[in-house]
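A single protein chain has been omitted; all remaining protein chains appear in their positions.
== subunit A ==
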Amino acid sequence: MSSVNLFNFTTIAYFSAMILFVGYLVTRKEGVSLVANIATWIGFVLHTGAIGLRWYESYQMLGADGRAPLSNLYESVVFFAWTIVLIYILLDLKYKQRAVGAFVVPFAFLGMTWAQLNLNDAIDPLVPALQSNWLTYHVITCFLGYACFAVACGVSIMYLIKSGKEQNNAESTPAGGVMSLFPSIRVLDDINYKAIMIGFPLLSLGIITGAAWANYAWGTYWSWDPKETWSLIVWFVYAAFLHARFTRGWVGRKAAWLSVFGFAATIFCYLGVNLVLSGLHSYGGG
C-alpha cells in the first residue's frame, strides 16, 4: 500500500462523508449525521496514516535526504485538507453541531480531489532554500490558521443563508425546514468568532516564522514579496473583523461577509499568488 493509494481512500471517505452530511440535511435523521461523522473520522485516520506513510516513503526513496511531507503544492494541499478536518473534528467535539460538517468537509474533499487528480505527487529531495526547520514550523502554523479560516467561512455561509431566510420571513421566527438543523445564528456567529480568534494568532505565528526563516536564509525578514504582502492583507482583513465585533453596525451579516472575504483572500494568498502572480514560494516546481 503506497501513500498515494491511502490518499485515494481518504478522498473516498471524505466524499462519502460529504454526501452523508448533505443527506442529513435532507432527511433530518440524526443517524445519518452519525454515519457522516464516522466517515469523517475514518477519512481523518486514513489521512493521518497516509501523511505518515509518505514521510516514511521519503526516507526509503531518498535515504538521509528524507523530509516531512510539507514541501510542494501536492503535499501542502493534502496537509491543508488534513488541518481543515482536524479543526472540524475539534469543533464537533465541543459544539456537536453536525450540520456544520456539510459546509466544512467539502473544502477538504475538494482539496484532496484536486491534489489526487491534478498535482504532481513525486517525492523530490529539498532544494537548498527549503532545507530548514523553519519550513515545518512555518507550514504547520500557516495551515492551522488557514483551516480555522476555512471553518469560519463555512459557518459564515450558514449564517448568511439562515439569517437571510429569517429576514425574508415576515416575523423573525427561527427558520424551519433544513434550516432547523443549522445551529442558531447566535451559535454560528459565536463559532465564526472563536474560529477566527484561534486562526488569527496562528496566522500571525505563520507570518512571523516565515519572516524569521527569510531573515535566516537571506537576511531580510520582510521584502514585500507578493506572498508576504498577501499574507499581510489576510492579516489586515481578520484584524478588521476582530475589531468590527466591538462596533455596532458591523456585527451579524457584515461580520459574516468579512469572514467570507477573509477566506477568499486566504485562498488567493495560498494559491492565487502562485498561479497568477510571481515571487518566492514556487512550491518547488510542484
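Here is the rule we go by: contacts are C-beta pairs under 8 Å (C-beta built on N, C-alpha and C of every residue); 3 or more make two chains touch, one makes a residue touch a chain; residues count from 1.
Going forward, contacts and distances are computed from a predicted model.
Taking the options "Cytochrome c biogenesis protein ResB", "ABC transporter ATP-binding protein", "Peptide/nickel transport system permease protein" or "3-oxoacid CoA-transferase subunit A" in turn, only "Cytochrome c biogenesis protein ResB" matches the UniProt protein name of the chain that is not displayed. Contact with the omitted chain, checked across A:A39, A:A211 or A:V260, is made by A:A211.
Of the candidate positions A:V4, A:L181, A:A240 or A:I267, contact with the unshown chain belongs to A:A240.
Touching the omitted chain from subunit A are residues 65, 124-125, 127-129, 131-132, 134, 197-198, 200-201, 204-205, 208, 211-212, 215-222, 224, 226, 229-230, 232-233, 236-237, 239-240, 243-244, 246-247, 250, 265, 273, 277.
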